[in-house]
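Before anything else, here's the structure in question.
The complex is shown incomplete by one protein chain, all other protein chains being positioned as in the whole.
For clarity, chains are labelled A and B in written order, and residue numbers in each chain start from 1.
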Amino acid sequence: MAGVHISTTINGDMVEFACPQDETLLNSLRDRVGLTGVKEGCGTGDCGACSVTLDGRLVCSCLVLSAEVNGRNITTVEGMSEEGKLHPLQEKFIEHAALQCGICTPGFLVAAKVLLEDNPKPSEEEIRYALAGNLCRCTGYDKIVRAVQAAGKEMRKKRR
Amino acid sequence: MGHDTKFTNQEFKLVGTRPARPDGVDKVTGRARYGADISAPGQLVGLVLRSPYAHAKIKKIDISKAEKLKGVKAVITDADLPDNTKGNRDLLDILENCMARGRALYDGHAVAAVAAIDDQTARKALKLIKVSYEKLPHVTDVDEALKDGAPIIQDFVVDPRTKKNSNLCKLTTLGHGDIDAGFAEADYIVEQSFKTEQTHQGYIEPHACLATLGPDGAGELWVTTQGPFAFRSTCAELLGLDISKLKVTSSEIGGGFGGKTHVWVEPLALALSRKANRPVKMVMSRDEVFRASGPTSSTSIDVKMGVKKDGTITAAHAVLRYHNGAFPGFWGMLGAMTSFACYDIKNIKPVGYDVLVNRPKVAAYRAPSAPMAAFAIESTVDMLAHKIGMKPIDLRIKNAAKEGSRASYGPTYGPIGIGPTLDAAKNHPHMRAKLKKNQGRGMACGFWFNFGGQTCVDLNIGTDGSVNLIVGTVDVGGSRASLSLIAAEELGIAYEQVKTNIGDTASLGHNDMTDGSRGTFSSGMATIFAARNAIEVLKERASKMMDVPLEAIVWENGTAKAIGKGHSNMAPLSLKEIAAAAPKTGGPIAGHKEVVADNAGVSFASHICDVEVDPETGSTRVIRYTVIQDAGKAIHPDYVEGQFQGGAAQGIGWALNEESIYDKNGILQNPGFLDYRIPVCSDLPFIDTQILEIPNPNHPYGVRGVGETSIVPPLAAIGNAVSNAVGVRMSHIPMSPMRILKALDDA
Partner (left out) sequence: MRYEAPNTTKEAAALLAKEKGQAFVLAGGTDLIVRMRLGMTEPDLVVDIKNIASMQGVTRTATGTRIGAATSGAVLGENKALIKAWPGVVEAVNLIGSDQIQSRCTMVGNLCNASPAADSVPAMIAAGAKAQIVSPKGRRTVAVEKIVTGPGQTSLKKGELIESITLPKPLPRSGDAYLRFIPRTEMDIAVVSAAVSLTLERGVVKKARVVLGAVAPTAVIVPAAAKAIIGTKLDDAALEKLAKACSDMCNPIDDKRGTIEYRTKVAGVLGKRAAKIAFQRAGGS
């Protein structure tokens, strides 16, 4: 079986790799590009731990074939902090103790960032439904929702 | 109140504050490395072939074709895992659970494993392994397994009463008093049967490890685990290695909840590595996690309780049947022990049955066995209250255990928190909030023992005065922050000056696992003593530096101060100054402590919950939830609240939707997060918490374990709330929409 050669932009950097034609983006990101912040919890799109953005849209990287991403634009949790500074969501997740084990955290951060960019002032209900594709087994989501609310506030302040 | 202890009202500077956790940045940037996140040069991919049958004889395994496939470096079966257990049946059970030995005992039981150069090759190899099975009759239901004529799962198990071969592997009768006399005294008696279904810990990170084992018998294991030291000894014993020659490093752990206290693929990874002489990485798929790792028992419980008109519970009897999976455990025993622990009842008799079925070996899950028992007992307590027209909370307050009460499992309680949590619940605004149509409120109490155990820490002070604390308890949810706080508190320095690390098995003495809510309790205790030992060294060095007798040095606010005649003008020496001089005053400054941290204080909680039930669909929403629990002393309140909320959320999932469904062939129908329905963000409300602090007299700071109790009350609290909302007693967990609608139709 011949592989495919992929040339794509990840977190702003041009990245090239080769992989089998049926390999998922999740496996390529983790095993070929070295971005192990993208986690695998289920491999079937049910847990959201592997969330990344693909041309700005939130996707489960386990449900994307790498063969599809030639010439596209991908961001992962590793691309969230800029110039050594944490993103407000990252800061608020730490400040609000919104993580316990931390395995779901990268996926939540990527999903919450997409949410706040689309909807800068979401209601609690909007946050809960927007994050329903990300499973957390440790926190009961309480502190996660509060961290997202706090980060939204912070980002709105900065925008002004 | 009777719960004053010598540790009440201690003044703390740092303990009780909420600083950022030391591993926070790693975990929000993707840098933190979990079980599947590292690789080794030349590593192979290991995969497991699993039984498609619930019960079968394995007649033959032909691995010859798989071995010949290009890129396959090792194939193993039970033949590669000889029995080194020297008659230790429990250990042999662990070995057989890791790899079937001539018979498959449940759907998903491992029968062979391969290591190959990549995933594709390993998958192909699995398909080339030919196993001939002879299907055997199976049983997956706990009540069916106890019936005469049920398929027998283990030949060595006999019914302790009849001495005949049976699936009853343990019978535990506890209690005190005379229940017949107690029931004779009662004005009302309530009898009710309950069932709960099998659940899974549902950690988001699947089991994963990277194993290296050479022909010299020395190896390394990187693994997601709650107990690197226990994994080391278990793996070493199963593979016939010297314990000291296997180094186990715990990765960051992506959730365990008890499910990562047991070995599954790790011995296989080591055996594959030994055979291939290359590193082998194994990562379970989600499907494998659900089929073959860590479930809880399903249960069938009968309760009988008697009460006087004035609310005195006179007698309590419970028969608690817990399935153990295919190997003997003690889960029914734990259920019996915890069942009536919240109450002071004169005559009680809990009886625990441990029962074998063709399901995976049951593993610990957060306060293992207690939630199901609490569901049955706390539902019955509500029924008693309704019988005599008393508020359920008042009945609970009247019968609550207190200091000096004889616990249902034997000992006499010291200062405990059940009474205070009930008082707090009674006074909580939640109790008075108005309910709307189709809504109901419920409450329940919960108990967990907590555990202390063997612990060992190192505290090393750098020449710049920063402190490295090395502990052997894995950080499952923020304990690095709590332990840093404790070290800083004792030493009198800033929190940021301490860095807590989790040591590997080669760098620290034995530590028991992070289970039994012991992480912060036991390592915290050892840290306090290690810091005090380091302070003694600091004082010695200061005495040298100041040329003052040691007896004249005291440690205050992070400084060594000389007291007494002639010393009043001497400037105190800071930890930093003493540390900087260390190379010249005697070398490195460190403190160590090894303890058996016994007497972890028992823990109690009371939960209140409101639900709304759609009577046409049976759908239930939790609309308000309050957790009130005794923490002894909350070191880092954020992470204490986190434990309360997380346990409650898991309990809510268990109560309403989580269930492993086996079909008539004994095959698991829902091995994935799509149909094993753990709560999603939009399912839950904010979970309010109230931390009570009734100090544990056996811990210098009064700490009690906090991790587990919060999962105990929710099943019953929600059961009571739903029953109140719909007017029908719910007795089968989970209370799925189908069960609720059926109960309404049948009523």
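Everything that follows uses one rule, which is that contacts are C-beta pairs under 8 Å (C-beta built on N, C-alpha and C of every residue); 3 or more make two chains touch, one makes a residue touch a chain.
Fair warning: this is a prediction, and the values are worked out from it, not measured in the lab.
S.K.: Which residue, B:166, B:339 or B:736, contacts the hidden chain when the whole complex is considered?
M.R.: B:736
S.K.: Please identify which residue in B:10, B:619 or B:665 touches the non-displayed chain.
M.R.: The single option touching the absent chain is B:619.
S.K.: Would you mind spotting which of B:232, B:593 or B:677 touches the chain that isn't drawn?
M.R.: Of the listed residues, the one touching the omitted chain is B:677.
S.K.: Looking at A:11, A:44 or A:73, which makes contact with the chain not pictured?
M.R.: Final answer for the missing-chain contact: A:44.
S.K.: When the complex is taken as a whole, what residues of chain A touch the one chain not shown?
M.R.: 1, 4, 20-22, 24, 43-46, 48, 51, 54, 57-60, 62-65, 67-68, 111, 114-115, 129-130, 132-134
S.K.: What chain B residues would touch the chain not displayed?
M.R.: Touch set of chain B with respect to the missing chain: 123, 287, 616-619, 621, 656-657, 661, 669-670, 673-675, 677, 679-680, 682-683, 736-738, 741-742.
Keep in mind that, in the parts below, only the chains that are shown with their structure count from here on.
S.K.: Between chain A and chain B, what's the gap in Å when you average each chain's C-alpha atoms?
M.R.: Whole-Å distance between the two chain centres: 29.
S.K.: Which bits of chain B are touching chain A when the two form their complex?
M.R.: Going through chain B, the ones touching chain A are 18, 20-21, 23-34, 36-37, 39, 119-120, 201-206, 252-257, 283, 285-286, 476-478, 638-639, 641-642, 645-646, 648-650, 672-674, 678-682, 684, 686-687.
S.K.: Please give the residue numbers of chain A that touch chain B in the complex, ascending.
M.R.: Per the touch definition, chain A meets chain B at residues 20, 27, 30-31, 35-44, 46-47, 49, 76-78, 80-81, 86, 89-90, 93-97, 99-106, 109, 124-125, 127-129, 131-146.
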